[in-house]
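Input: one structure, supplied below.
Left out: one protein chain. Kept in place: all the others.
And then subunit A:
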């Protein structure tokens, strides 16, 4: 403690914390005052050192804790971005490898009720099927959404999947998927894009038919007043059973469909017909919706154009800062992604401060521009 007795230079004092805190905050834990007065030469030196401290103030520009917090968040974003870009090369390889498989995994799956015979065979039990299914499973706390408008509506599910629900259609789904299956109930037509989760298969109960997938995109249409149900597979693999079989476990007959195969279920006699060449089937060709025709493969495309494509496919409105994003181009493939995932990927690719908000069919992109 008495090393200060050997102090001969101002430097010695300036480097002594205890001395500094005595000068700056007047906390004199080591009796500097007394010690100084012991010796007049010492007192002179201490006085000079004190003046130095007083003349060398470093103002504290106190940053608000919220500024530090947001800086921390920004830093984590930088880290994340770096980790993405360093692993991009690996991922691209992976992606190419996976691409064929994921093409195979993507199903565009159409159950199209044909309009032709609509009034001939109105199956009296079909709406009951939907209603019964709902009733049987209402302990799950289902939410029902009905599209009474003339345009398709987008619905986002809790697992990140999205459903484009066509007019005169309704979908029942749990607010949150629990258990080891994801079950939804459809009456009418919907285009499903399912987030991948092999541990939790996704089941669509559409009147008499149950469609089972793991993660993919497909379209189902099962109107109660139409006699046929058709399933169209674009890519991937999907399993179809009739609902009776799905519910009663005896004699399960599953039909597996591969890309560009289709299945027609005739409600009158409960038979399945596999259609191996969809191009020869007029009803299927005519029923293709916009979203199935649009490509989400973009190569160096202005982001505004990408947003336009999404707007057309999902019938949503996207607001984005046009000036700030006018020079932003992206190369990406979003074919196999549900809408929220598409938006997430675009935001991530643009800049780390880009985010999106989705409210019904209104999407707002917040961005300060892109990173490059």
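The rule is simple: contacts are C-beta pairs under 8 Å (C-beta built on N, C-alpha and C of every residue); 3 or more make two chains touch, one makes a residue touch a chain; residues count from 1.
Methods note: contacts and distances are computed from a predicted model.
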item	value
Missing subunit (named according to UniProt) among the choices "Monosaccharide ABC transporter membrane protein (CUT2 family)", "Oxidoreductase", "Zinc transport system ATP-binding protein" or "RNA polymerase sigma factor, sigma-70 family"	"RNA polymerase sigma factor, sigma-70 family"
Option from A:8, A:25 or A:269 whose C-beta touches the chain left out	A:25
Among A:5, A:31, A:75 or A:145, residue touching the chain not depicted	A:75
Missing-chain contacts mapped onto subunit A	9-11, 14-15, 17, 20-21, 23-25, 48, 51-63, 65, 68-69, 71-72, 74-75, 78-79, 82-83
